[in-house]
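The other protein chains are all here in position, but one chain of the complex has been omitted.
Chains: A, B, C, D and E, in written order; residue numbering restarts at 1 for each.
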Amino acid sequence: MSRIDGRTPQQLRPVTIERGWSKHAEGSVLVSFGDTKVLCNASVTEGVPRWRKGSGEGWVTAEYAMLPRATNTRGDRESVKGRIGGRTHEISRLIGRSLRAVIDYKALGENTVVLDCDVLQADGGTRTAAITGAYVALADAIGWAQGHKLIKANRKPLTGTVSAVSVGIVDGTPLLDLRYEEDVRADTDMNVVCTGDGRFVEVQGTAEAEPFARDELNTLLDLATAGCTELAELQRKALEATLER
Amino acid sequence: MSRIDGRTPQQLRPVTIERGWSKHAEGSVLVSFGDTKVLCNASVTEGVPRWRKGSGEGWVTAEYAMLPRATNTRGDRESVKGRIGGRTHEISRLIGRSLRAVIDYKALGENTVVLDCDVLQADGGTRTAAITGAYVALADAIGWAQGHKLIKANRKPLTGTVSAVSVGIVDGTPLLDLRYEEDVRADTDMNVVCTGDGRFVEVQGTAEAEPFARDELNTLLDLATAGCTELAELQRKALEATLER
Amino acid sequence: MSRIDGRTPQQLRPVTIERGWSKHAEGSVLVSFGDTKVLCNASVTEGVPRWRKGSGEGWVTAEYAMLPRATNTRGDRESVKGRIGGRTHEISRLIGRSLRAVIDYKALGENTVVLDCDVLQADGGTRTAAITGAYVALADAIGWAQGHKLIKANRKPLTGTVSAVSVGIVDGTPLLDLRYEEDVRADTDMNVVCTGDGRFVEVQGTAEAEPFARDELNTLLDLATAGCTELAELQRKALEATLER
Amino acid sequence: MSRIDGRTPQQLRPVTIERGWSKHAEGSVLVSFGDTKVLCNASVTEGVPRWRKGSGEGWVTAEYAMLPRATNTRGDRESVKGRIGGRTHEISRLIGRSLRAVIDYKALGENTVVLDCDVLQADGGTRTAAITGAYVALADAIGWAQGHKLIKANRKPLTGTVSAVSVGIVDGTPLLDLRYEEDVRADTDMNVVCTGDGRFVEVQGTAEAEPFARDELNTLLDLATAGCTELAELQRKALEATLER
Amino acid sequence: MSRIDGRTPQQLRPVTIERGWSKHAEGSVLVSFGDTKVLCNASVTEGVPRWRKGSGEGWVTAEYAMLPRATNTRGDRESVKGRIGGRTHEISRLIGRSLRAVIDYKALGENTVVLDCDVLQADGGTRTAAITGAYVALADAIGWAQGHKLIKANRKPLTGTVSAVSVGIVDGTPLLDLRYEEDVRADTDMNVVCTGDGRFVEVQGTAEAEPFARDELNTLLDLATAGCTELAELQRKALEATLER
Partner (left out) sequence: MSRIDGRTPQQLRPVTIERGWSKHAEGSVLVSFGDTKVLCNASVTEGVPRWRKGSGEGWVTAEYAMLPRATNTRGDRESVKGRIGGRTHEISRLIGRSLRAVIDYKALGENTVVLDCDVLQADGGTRTAAITGAYVALADAIGWAQGHKLIKANRKPLTGTVSAVSVGIVDGTPLLDLRYEEDVRADTDMNVVCTGDGRFVEVQGTAEAEPFARDELNTLLDLATAGCTELAELQRKALEATLER
C-alpha cells in the first residue's frame, strides 16, 4: 500500500519545531506535522489557582482551540456560540494531563504555566502535534522563569520529556502519523503520549468502525512508541540551540 | 495486599442490573457496581438529526450527568453554572461512541436513541457502569421499537454486546473495578470497553502519577478483558428475563 | 366519579418516605407519591453565603430539577441548553421558602443546608412531593449537624414541620393529590404548603381554564389541609425510626 | 394604625392608567400605583409559535423586567449577567397566565400578542400593577388588530377583564396594596388576580415570617377582592375614551 | 429639500431635559430629542472596581439598552437571548468614554458613577440623546454626592460639559439630528460628541452607502459643532433650576 503522500507506514510527516515564534510569550513554538500547524504559547505567571495556594506547588494547564478556518470547512467560533464544545474540552484536558506527567510541582514552586495551543491549519493529528510542540514551549518558559528568578536555577521542574503521535489502521494496514484523509478512513484510531524513556503517559484507542483485537493493539503501540522516540529526538535537537529573546 | 472491601485484585464488586426501573422510558436500567448507582434511560424517537436525514440510517447518542450530591462533597449543578464541564462532555462522548460500536445504523432505520446516564450515587467507575447499564437499556429500547413497528422485526440493529470496566495500579498492584478510594490512590488508571467477543472498543489509559511501562499496560488489559467478559455474562442473564411493560 | 386509579376524591396516593437513600448526603430521602419519585438530598456546610456572614444566622436553600426522561416525553437537559427554565426556577424558590418557614436561623447558627430535589420519575405533584420529602431530609441533616457539633445539641433549628399537596377541580369535582392525567384536565390547580399545626405557608391557586369562585377555593383549601395533616403524620412516623449511618 | 402615606387599610394608592404612551406599540399603557410605574407595551404579530401552528388558535405571552435603577439600590442588568433570574421568570409567567385567563384563543385567531411590562420605578406591587396595566394594553392591541383586519370585527377575543392587587398582614393589620416599606415588614404577603366578575385567576399567598391561619387568609381575600373590583372600574373608565393613534 | 417634520437642515428637533424623573436615582433625567426618549439614571456608589482600588481615583461607566418595543418592530430582549449584542456594547462604550472625557478622576475620589441609559422610545439619534441626557444626570449625581459628603464640596469632578448629535447626508443634503426615517436613507452617518468649548471628544463617521469626500466631512463637522453648542446651552439652562429631592 502506498500512502497519499508517498510515506511508508512507519514514517512521520516532515516535522518542524520553530521556537521563539511570538515575541510576547515566555515560550512560543510553531510546530508543524506536515500541513498541520499549531502555535503553542506558554505563559508564566507567579501564583497558583486558589485551591493550591500555600501548598508550595505549582500548576500547569492547557487550552486548545482551532481557528475557524483551520479546516476545510469553516467552523463556527466557540466564543460566538457562547460555549466550548466537547471535543475542545477533551483535547485541552489531554494536553494538560500529558504535560503535568513530566512536571515536579515542588520544583516549579507556586508558579503557573498556561499552554495555549491554537491550531492555525489542520491536517490530522492536531492534538499530538500540540502536545509535542507544547512540551518545547514549556521547556522554554521554565528556562525563562529560571532566568528571571521565579524558579531557582538549581531546581528541575521537568522530570522528563513528552511527545505524542497518532496511529491507526487504514484498510488493514497500521499507519503512523495519520493525515486527515487517512484519519477519516481509519477503522481504529489511537493517540499515544510517551515520555522520552519510552513509557506511556496516555493511550487512547478508539474503534471507529470495527472493534480491534489485542494483536492489532500491540502493533499500533509498537508503531507509536517508535514515532514518539523519533519526536523526542527532534525536540531534543530543537532545544539545543540557544533561544534569543 | 487486601482491598478495602475484601475483594481479590481480579474481583468485580457486586453488580446488579435492574431493568424496567422507570415506567416512562423505552429502556430503563438501574445499574450498580457496588455503591456506584447509575440510572440509564433510553429514549426512542422517530427521525434523526438534520445532518442524517434521508440517509436511511439511525443514530445513537448519550448524555452523562451526576446529581449534585452523588459524591461525597456537593458539586454545583451544571445547569446553574450555565455550562457543561469538560469531564461531563468527555464521558458523554465516550458512552455514545461505545454504544455506536455495536449498532448497525441501516438496521436501526431513521430512528434515534438517546441514552441518559444519570449517576445517583458515585463510588468510582461511574462511566464504565454507565456503559454497561446503557447497553442493556439500549437493547430494551430496540426491543420496544421492534414491538411498536418502528424497526422491522427481522432487522438486527445490535451487532454485538458492549461492557466496560476500570482497572488501575494501586501501590504496585493491578486491580479490577476500582472504588473511589482506590481510584484516587492509583498510579495508572485505565477504562476499557470491550465487545462480548473480547475485542476492544475503547482503551483509555492515563498515568496519574508515574508513566507506565508496556508490561504494566499488558497486565491491565488482561484484567480488564476478563472483567468485561464477566460483565457481558451478567448482561446476557439480565436480558434473558421477559420485561413486563 | 371514579378516579383513574380507583381512589376517592379525598384520598392520597400511596406515599413512601425512604430515609438514608444515599450514603453521601447528610440527609437523603427518596419520597414517592404513587409513581412520582423524588430524591431529596440535604447537604450541610459550615458557613453561610457572603451577604449573611457575621450575622450568626444560618441559611436554607433548595434546587429542584427533573431528570430528562422523568416524564413521558424526554426533555432537553437544562445544563445542555445552558440556562434554567422558568418552571425550574419557580419551583426551586417555592421549596426553599417552604422549608425556611420552619427554620429558626439563630438556632441553626452560621451553617447552610442545601436541599437538592431531583425528580427521578414524574406523575404529577412533583413539587409537593419534593417539599414533603425535603422536610424529612432537612430534619435528618440537622440531626447529623447536631451529632457532629456544628449545631449545639440544645438548639432547635426546626420550629415545626412542613408538608405539601396538590388539589384541583377536575370535571367539577375537587380532588386531592392529582396524578398527571388528572392535572392536565384540571380547571383549577392549587398547591398548598402547610405546617403540622394546620396553618398555611404557601397557597398557590391557578385557574387553568375557568376562573374559580370563592366557595370552590374554600373546598380546595379544606381538601388540602386534610391532606397535609395526613402527610405530616407520615413524616412523623418516618422520623421515629433511628437512622443508621 | 396609620399607614406611612396616610391611607386606610382598605385604600388603594392613587392609580393612573395612561393609554397610548408609546407611538410604536399596538397597545401602550403607563400604569402607576402610587410611585410604582410600569410601562406595558403590547405587540401584535401575525402567526403563532411553532407548536401552535395550524391550530387556528392564537397566543398571548408576557415578559417582565425592571430597569436597573427602578429600585433604591441599583441591580445588575440580567442581559449583562447573561441569564434571567428566578423572580423575573416567575413574574413573567404569572402575567402571561393571568391575561390568558380572559382570552378566547379561537376568537384571537392565529395571532400572537406579547406584553412587555418594564418597571420604570418600583415601590411595591410591581407585578400586580403590571397585570392591571397589561390588560388595558392588551385590550387596545386587540382593538388595533380588529381595526387592521387581523381579527374579524365580530369576534370577541376578550372573555372578561382582569386586574390584580397585593395584600398583606403588617403588624397584625391586613392591608391593601402594599408599598415597598410595608411589603418588607409584612408577615404574610399575597398577590391576587381577579376577573371583573369577582372570580379568582390566581391566588398566591406566602408566609414571609409566620405561617398564617385560615381566618387571616379569608380576611386577605376579602380585601383583595374589593381592591380588584375597584381596579376593574378604573380599567373600564380608562378604556371608555377613544384612543387617538 | 423639505424635511419630513418641516425642519431646516440645520435645525434640531424639540429637545426636552426633565431632571429628577425617578425618585430613587442620584441623578435621573428623561431626555427627548423629538420622539426619541431616553431615561438616564445615574447611580453613585462609594468605592471603585477592583483594578482601581487604592488609586484615590474614581470611575464613571455607562450601560445603554433599548426596551423591546422602543422601536417599530419588537426586538428580542438581550436578557432572554442571554447575550448582549454588538450594537449595545458599542454604544455603552461610547457613552462611557464620552462622559469620562470631562471627569477629573482625582476630584471624584474613590467613587463610582454608573449611567444607565434606557431607550423608552426610539426615533433615531438614541446614542446622542443618551450622551446629552446622561451628562445632566451625571452633574446631578455629583451634586448629590457633594451634598452627602462623598465628594468634598471644593472639588470639581466635572472639567467641562459634553453633548452629542448625529449628522448625515441624505439625498445629497447634509442634515442635523436625523430622525429614523432620515437615518435609514442617509449615505453617510456621523455621530459627534463635543465639549461645551467646541472641541471634539468623539467623531464617528460611517459611509453607509457611498464613501464620503473630505469636503463632505467638513460640512458635516460644521453642522455637528453648531448643534452641540446649542445642546450645551440647553443643558446649561436645565441645570440652572434647583433640583428638589
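One rule holds in what follows: contacts are C-beta pairs under 8 Å (C-beta built on N, C-alpha and C of every residue); 3 or more make two chains touch, one makes a residue touch a chain.
Owing to the predicted nature of the structure, the values given are computational and were not obtained by experimental measurement.
Of the chains displayed, those contacted by the omitted chain across the entire assembly are A, E.
One of E:R52, E:R83, E:R155 or E:R185 touches the chain omitted from the figure, and that residue is E:R83.
In the complete assembly, the contact with the undisplayed chain comes from A:R83, out of A:R52, A:R83 or A:R214.
Even with one chain removed from view, subunit E keeps its contact list with that chain: residues 83-87, 89-90, 92-93, 97, 101, 160, 190, 194-195, 197, 199-207, 211-214, 217, 221, 225. By the touch criterion stated above, the residues of subunit A touching the omitted chain are 22-25, 28, 35, 39, 41, 43, 45, 63, 65, 67-72, 74, 77-84, 88, 114, 116, 118, 120-122.
The rule we apply is simple: only the chains that are shown with their structure count from here on.
Rounded to whole angstrom, the centroid-to-centroid distance between subunit B and subunit C, based on C-alpha atoms, equals 33 Å. Centre-to-centre separation of subunit A and subunit D, using mean CA positions: 59 Å. Taking each chain's centre as the average of its CA atoms, subunit B and subunit D sit 51 Å apart. The multi-chain contact residues of subunit B, meaning those touching 2 or more other chains, are 82-84.
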